[in-house]
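Shown here: the complex without one of its protein chains, the others still in place.
The chains carry the letters A, B, C and D, assigned in the order they are written, with residues numbered from 1 in each.
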Amino acid sequence: MTIILFGILFLPIFSALSITFFSQKHPSISAGISIAISCITFLLTCVLCAMTQSQTLPIEIVYTWLSVGNLSVDLGFLVDRLSLIMLFVVTGVGSLIHIYSKGYMGKDPSLSRYFASLSIFMFSMIGIVLANNFLMIFIFWEMVGLSSYLLIGFWMTKGSAADAAKKAFLCNRIGDTGFLLGIILVWSCLGTLRFGEISNLLSTNPAAFSSLATITGLLLLCGVIGKSAQFPLHVWLPDAMEGPTPVSALIHAATMVAAGVYLLARGFDIFALSAAWPQGLDWLKFSTLDVIATIGAFTALMAALIAVQQNDIKRILAYSTLSQLGYMVMAIGLSYPIAAMYHLTTHAFFKALLFLGAGSVIVALHHEQNIWKMGGLQKRMPITFWTFLIATLALCGIPPLSGFFSKDYIVAEALHKNAYLGTIALVTAFLTTFYMGRLFFVSFIGRTRSKVSDHAKENSTIITMPLILLAIASVFAGFIGIDSYLMPHYSSQSLANTNMVFPYPSIDQAPDNWFKMLIYPFKHAPMAAILSICAVIAGGFLSFIFYFNAKNDILSSKFKTVSLWLKNRLYFDELYQNSAVWLQDKLALICDFIDRWIIGGIIIGIIYRIVDLIGRFCRFSQTGNIQTYTAIFVLGIIVLSYWVINW
Amino acid sequence: MNFAAFQLETGLAALVILLLILDGSCKQSLHVAKGYAAGIVGLGILLILSFTYLKTPVVIPEALIQLDTMALGFKRMFLALGLGFFIINQNWIARRRDNFISYQSIFLLSLIGMMLSSSVNNLLMMFLTMEIVAVSFYVMVGYNKKTEQSLEAGVKYLIMAGLASAIMIMGIAFVYGISGTLDFNELAEFTPDENSRDAYWMGIILIVAGLGFKISAFPFQYWAPDVYQGTSAPTTGMLASASKAVGFILLARFACAAMPLGSPIITTFWAILAASSILYGNLCAIPQRDIKRLIAFSGIANAGYMMLAFSVGGTMAMSAMFYYLIVYVFSILGAFLAISLIETEVGSTDMDALSCLPQRAPFAGFLLAVSMASMAGIPPLAGFMGKFLLLKALFIRGMADTPILILAIVALIGIIISIYYYFLVIRCIYWPANQAYLLRTSGSKIFLTSALYLAGVISLIMMILPGIYPELLLDGTDWMASTLGELLQH
Amino acid sequence: MIATIETYLTIGLGHYLTVSVILFCLGLLGIMTRRNILVVYMSLELMLNAANLALIAFSRFNQNLDGQIMVMMVVTVAAAEVAVGLALIVSLARHKLPIWIDNLNKLKY
Amino acid sequence: MLLTSILLLPLLGALIVLALPASLRVLHRTIAITVTGIAAILSLFLLLGYQGGIQGYQFIHEIPWVPSIGLNYRVGVDGINLGLVIMAAWVSFAAVLVSYEIRQKEKLYYFLLLLMCGGVIGTFASLDMIFFYAMHELALIPTFIMIGIWGRGEKKVYSAFQMAIYLSIGAMMVLAGIICLYAAGGAQTFDMEKLAGIYSQNPMPISLQKWILPLLLFGFGILVGLVPFHSWAPAAYTSAPSAAAMIHAGVLKKFGLYGIVRLILPIMPQTLQPWMEILVIMALINAIYCGLIAIRQKCFAQMISYSSLSHVGFIFLGIAVLNSIGLTGAIFLMIAHGFLAALLFALNGRIYQQIGNTSMDSISGLMQKMPFIGMILSATLMAGCGLPFFGNFVGEFMIFFGTWQSHYSWPTALAVFTGLIISAVYMLRAIRRILHGNLSSIASTAIDAENTWRKLPFILLMIALISIGTYPIILTNKIKDPVNNTLEPVISLTMPDTTNSDSSK
Partner (left out) sequence: MWEKLLNYWSQSAPLLPEAIAFYILATIAILFGFLVVANPFSRAPINSGLSLLCTILSLAGMAILLRAYFLAAILVIIYGGAVVVLFLFVLMLSRKDFKIVFAPTRIRFAIGMIITILFAMIIVPIAIQIPVSTAVSDSVPIEGTVSAIGTLLLTKYIIPFEAISILLLSAIIGVVYLSKPETKGKSK
């Protein structure tokens, strides 16, 4: 077991190192190493799953990494259902995308660097998944930030890519500031950073945080906001599409951005604490979960709106990712981590598929990403077309595809708990279908809109094979029982203080075959299921009207102002540019000024000049006249003797 | 009568007479080289003798001069220093194509005075040795009689020194009158009663003023910058080193004998003198552009540091002061080797002129830089150890006596300021300002005789060795200061 | 009254010293005020002689001759000093410089 | 003996170089590489031979020097300086390796460089305060000269001069403080260990501590570049040849920090608290202010100088919070930052040497021409903004935790903010400007490190940085015991206070 865990964690970094040191000059070898190792980790994950079937979870393996005073940081593995699911997603989608990358990146001269970075990413992501304590998560959290940075900026000679990479890293860093502070608070309040101990402590003593509970939760949330690109730090994710498409698929759709949700699920015990504020701030009544739900809902809606008016295929998908992440976060906020994890898993499959499909299109169109220059691809690229269709439907939430089930849980829960959030969830579902329909109709259906799309051809097997595999996963992930697999994880933990409502009253009452699962949403909350299907149909219908065989975007000509705002992403980038960046620039300018002129010039200058002046002044007593000298000589004697004699 | 105490001086006097005879008897072209060689060999032999023949101190009570440990140590120092300056003088004379004997014989005679001064045990001898040195310096300062500057410096020195010696004689008269004796040992045992206290102190202050002139302590220092600047470099060097050393040696003996060092009043008295000298010297040195003038001001400051020892009192402080003095004196030797080269070759002692040293006489440039660094107190040079020992003594006293810490702070500020101008000199040597850069490339390489190298090496050894292994010199200075310990006990 | 007369008539150490000190001060005054170098130098000699008087007086009243030996030395040294000093002043005069104190001001600051 | 040989090897090398004629250029370099290399390898034996869990110093070697005043040559290591000595040895080795850029007056250069190397190793190995001080000066003086002779740019002489004045002032204050320590206890010894022992037995009078503590603190502060006494640093590092900047910024500057740990904390615990509260604020100012300035810099060298000052702020913070986590972090960060600063200045030197300036406005796209250097540079800059698995991260987060533990809430927040964001802003900006983007014409002639010898210094330092970052326990386990001993007097004094404040909170 230990060996397998070590293998899963460290094989990727081994691959990265060996690529860096030995096969930098041989791209194909590098690709081979990397693909092989990612597949091996996937196999090891399967073995691990199989092994844990017979064991009681969670299993924790701990090595001390650092221990000073009462601060102790472990290199620890925590294997439970949560981490296993996530590990499965990461390694599974990861190895598919590794394979796809080989086809997609093709003859890029820096292929070795690409695969090395990808391996670093795998390492870091697996680290996050397996970590048993907050600081280890934080460490790998930073490392995924790094690999994301490296991969977004892969084409670094392109200014926009380099800028996007920088932006992504910085936004993540802003979130991480809060995250680290949150970790420090957790440590100072609880004295430990291990998840297991934390949940034990909190179950015995829910007031362990005393007045800092909500602040701690919010600070930890900052990390999530940064990594999962929630409002207000969402601006980096669309820009991150400057990176290679497989990277977008893996990192910025399937796994890394979902790490935030994973963290929320992981540390749910802390987030689920009821509102507690220190003195002076106790007029703030809301709890962490309220904030999480609000942020998630807002992000979901906002991103869906923006996606409506984007023209870049990858950007649409990016906003869609944002929107879906919003769903997940909202689910956590509704104290429903299982739904969030469920949606995370299904979303990983179909969103990866969407991105890979988009990548396939982009390759075929020689790196044309504007949907208005595509069109008529259903004949020319059949495999891509069909898989993309499946993914789109899954995303929109058409039963019986996977997306429907996971999304339905969230919508149902939202409607159940909070009508506003429920409405937002439904509107977002409608918008999702609308923009996906727009994307689909414009880029795939109808006549070709440019020469490049005329000459599009289906890609080779190495690209299509992962598409097919992911499509299968997207179809079936909905009713293989991911939710019921996760249930024991949460029921085993004492969450008495939260008002968490399980989809099933208990594990025994879970549907026991796939068909029951298929219809369970309609049994469980028929209202929510029907409403969401209606929203999907409405969205699909509208988009069909507007965009089927459309020459241009009707919306943008009809609602100019709204469209302009949406096209410009609600001017968030400009806002940040003019506020935060401006402020930072000006602060830096002031400090620079102080340093250069006040400290370097005036203060030092003044001290120097005063000393110099005194020197010059004293010097003038050397008049060159002997009689002055004698006078001072005698005066000195007079003063000394007067003073000594009258002592 | 202590015959041992003036054996070396007798030898030196014989050397002078030998040189004078050589001067009279030899042909013109030969005698310079012969006299030069004889001088170096003679001084060298005496130096060796001072280490081998005169190893043990000879102390005879009641004798006017003593060969105690302090005397022996300083005689050695003066001989080594004399050897160095003899060589530098000769170099200077040779470049001026001047008369060999008149300058060198006066110099050697002043050296006799200096060596005698280290043995002094009596107010009369104190006055006399001081005057031997002073009269010789009148001549040496005004020696360059073709230039107005030198003469002006000579007359200034003459009048100021005359005033100082008159004041000192008056002081001696008072001290003698009250205590009834001229002898230091008896003086040490004497304490004035209530009636005569004022007169006694008046006498002491007058004597200190006279000696303060020699060591250029504030406010008796005004002559120094003018005279240093006006006279020729070798003389300046000796004024800055040997003459100051004489002042300090006499002051150490006198102060230990006649003043109750360590008592509050005396501590404050010296503290004021020291602090004002340190501040005045360092502050005034900053704007100077003439290297000799700068060294004059730095010399005032250095006198201030050494006076800290009197403020502290005790053999440890005295030992530190001796250490500092010896190191300082040899740093000056090294510095003036270079400065005299500059003066004769470039004809100016402006700091810009120093920039020619690295090209034309790298060894001299290096020597000057090292001596500046040593005076600035940069480890592992000996100057650091000197400052360190003085500060150590000061702080140890200050721990019991917190007001002394103010003095320590003043000393620190002084050291910090001094770093600025010492480094400025180094900068002028190696990294000159643009207009001075031209000087660097013009002119041919200056030929340094092997004797000059010898002088430089003496200075270098004394600047580096005691810094790296302080025990070498510190043992000696402790040994020397033990003499004063006996005086201090009374 | 009689007692006071006696103190005036009994010439003691204080009397001599007073004369000596007054002469000393006069010498100082000369040094500080006269402009002719030679006169300044004479004032210096005056101070030396004042000190000599003090020494002789002290010697007498201390009942030992050390002070007188000291005076011998002072006189000798003074003579030598005067010789050297005057030689310097003569050299100065050779430079066609008027022997004024105020002319000696090339070296300053 | 081991320590003595490590620190004497470079000095011996210096003497050999001095004795050889100037024409044997290759030989000078070979000797320098050999001696520093051997010293570096020997230093690893310290790590192997160090026995944890033992009180006091190990590898002690003592030679009486001036016994009359209690001055002895005494070297030894405990957990606190073990890492620093090893770091000094390796950085010295790397500094010698990058010195191939020097093409004139090589004899003098290697002589001075080896003096520096011996000096820095000696500084941290010395247990005697005077040797500690003198070794520091021994390393410092060559720095000035090297900047003056082989420096870069128009203002090199001015920079060297300014640096000399500043640092001499600081050093003088430190010297005075050291002498005070010597004098105050009546112990009359310069031995750090004995002094700490004596003062723990009978504490120094408060009236004296009031004088000595600020004297030492600000003396050390000037040497490290505590704002507002930092003006010398950017100017000097910009002008310095790489080796000098590496050794000074990387190793020698730690003298001040190390001095605070060794000479202030254990000896003057009684008056420490208020000063350390001030120091927390000054440290934060250092970190934030210098970080912000670094954002504005156009010249890469200036930027890394300011970033170095900013990092030093964290170290100050770790020291000032007075708890074992913070102090361990501070010491760890000293070591990590030593490697980091050395790497940065080495890279800066390489870029300067290839391109002729380091202005971030004119250089871009360098990654294409120099993949190896570019990779190392990006890794280093990433390490500089506190990325995990590099040593800096470990040190920094320990400092953050330590700061919080001492109940400094806002300082922790500000420190985390600075450490994570401000540093990232300028570091990433540098990567973006220099490495990414289109290749600028000025950079088109640049060539990558030609062979393994050229790559070696970077690789060595990078390995060091990563290995302490991934396996920090190798150092922290050794650091924490002496740190606890160091803090014991302070903590025992403030214990009643902390319990009170705990209960009040």
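One rule holds for everything that comes next: a contact is a pair of C-beta atoms (placed from the backbone, for glycine too) under 8 Å apart; a residue touches a chain by one contact, two chains touch by 3 or more.
Computed from a predicted structure; not experimentally measured.
Participant: In the full assembly, spell out which visible chains the left-out chain is touching.
Facilitator: Across all of the complex, the chain we cannot see touches A, B, C.
Participant: Which of B:Tyr36, B:Tyr138 or B:Phe248 touches the chain that is not shown?
Facilitator: Within the whole complex, the residue contacting the unshown chain is B:Tyr138.
Participant: Which of these, B:Leu8, B:Met125, B:Ile159 or B:Ala353, touches the one chain of the complex that we don't see?
Facilitator: Spelled out, the listed residue whose C-beta touches the missing chain is B:Met125.
Participant: What residue numbers in chain A mark contact with the hidden partner chain?
Facilitator: Per the touch rule, chain A residues meeting the hidden chain are 627, 631, 634-635, 637-638, 641-642, 645.
Participant: So which bits of chain B touch the chain we can't see?
Facilitator: Given the touch definition above, chain B has residues 1, 6, 13, 16, 28, 32, 64-65, 97-103, 105-106, 109-110, 112-113, 116, 124-125, 128-129, 131-132, 135-136, 138-139, 142-143, 145-146, 177-178, 180, 195-196, 198-199, 202 touching the missing chain.
Participant: When the complex is taken as a whole, what residues of chain C touch the one chain not shown?
Facilitator: 2, 5-6, 8-30, 32-36, 38-39, 41-43, 45-46, 49, 52-53, 56-57, 59-65, 68-69, 71-73, 75-84, 86-91, 93-94, 96, 98-100, 102
Here, only the chains that are shown with their structure count from here on.
Participant: Name, by label, each chain that touches both members of the pair chain A and chain B.
Facilitator: Neighbours common to chain A and chain B are C, D.
Participant: Between A-C and A-D, name the chain pair that shares the greater number of C-beta pairs in contact.
Facilitator: Spelling it out, more C-beta pairs touch across A-D than across the other pair.
Participant: If you average the Cα atoms of each chain, whose average lands nearest the overall Cα average?
Facilitator: Centre-most chain by C-alpha means: D.
Participant: Between chain A and chain D, what distance separates the C-alpha centroids? Give it in angstrom.
Facilitator: The separation of the two C-alpha centroids amounts to 36 Å.
Participant: Find the geometric centre of each of chain B and chain C from their Cα atoms only, then give the gap between the two centres in Å, rounded to an integer.
Facilitator: For chain B versus chain C, the centre distance works out to 28 Å.
Participant: Out of chain C, which residues touch more than one other chain, so two or more?
Facilitator: Answer for chain C, listing residues that touch two or more other chains: 31, 40, 104, 106-108.
Participant: Among the residues of chain A, pick out those that touch two or more other chains and give their numbers.
Facilitator: Residue numbers touching two or more other chains: 619, 622, 624, 626, 630.
Participant: Every touching chain pair, please?
Facilitator: A-B, A-C, A-D, B-C, B-D
Participant: Spell out the part of chain B that touches chain A in their complex, as residue ranges.
Facilitator: Touching chain A from chain B are residues 155-156, 159-160, 163-164, 167, 198, 201-202, 205-206, 208-209, 213, 218-220, 222-223, 225-226, 265, 269, 272, 280, 283-288, 417.
Participant: State the interface residues of chain B toward chain D in the complex, per the touch definition above.
Facilitator: 373, 376-380, 384, 388-389, 391-392, 395-396, 398-399, 402, 405, 408, 412, 415-416, 419-420, 423-424, 427, 430-431, 469-471, 474-475, 478
Participant: Taking the complex as given, what residues does chain B use to touch chain C?
Facilitator: Where chain B meets chain C, its residues are 123-124, 127-128, 131, 134-135, 138-139, 142, 145, 148-149, 151-156, 158-159, 162-163, 165-167, 169-170, 172-174, 176-177, 180-182, 225-227, 229-230.
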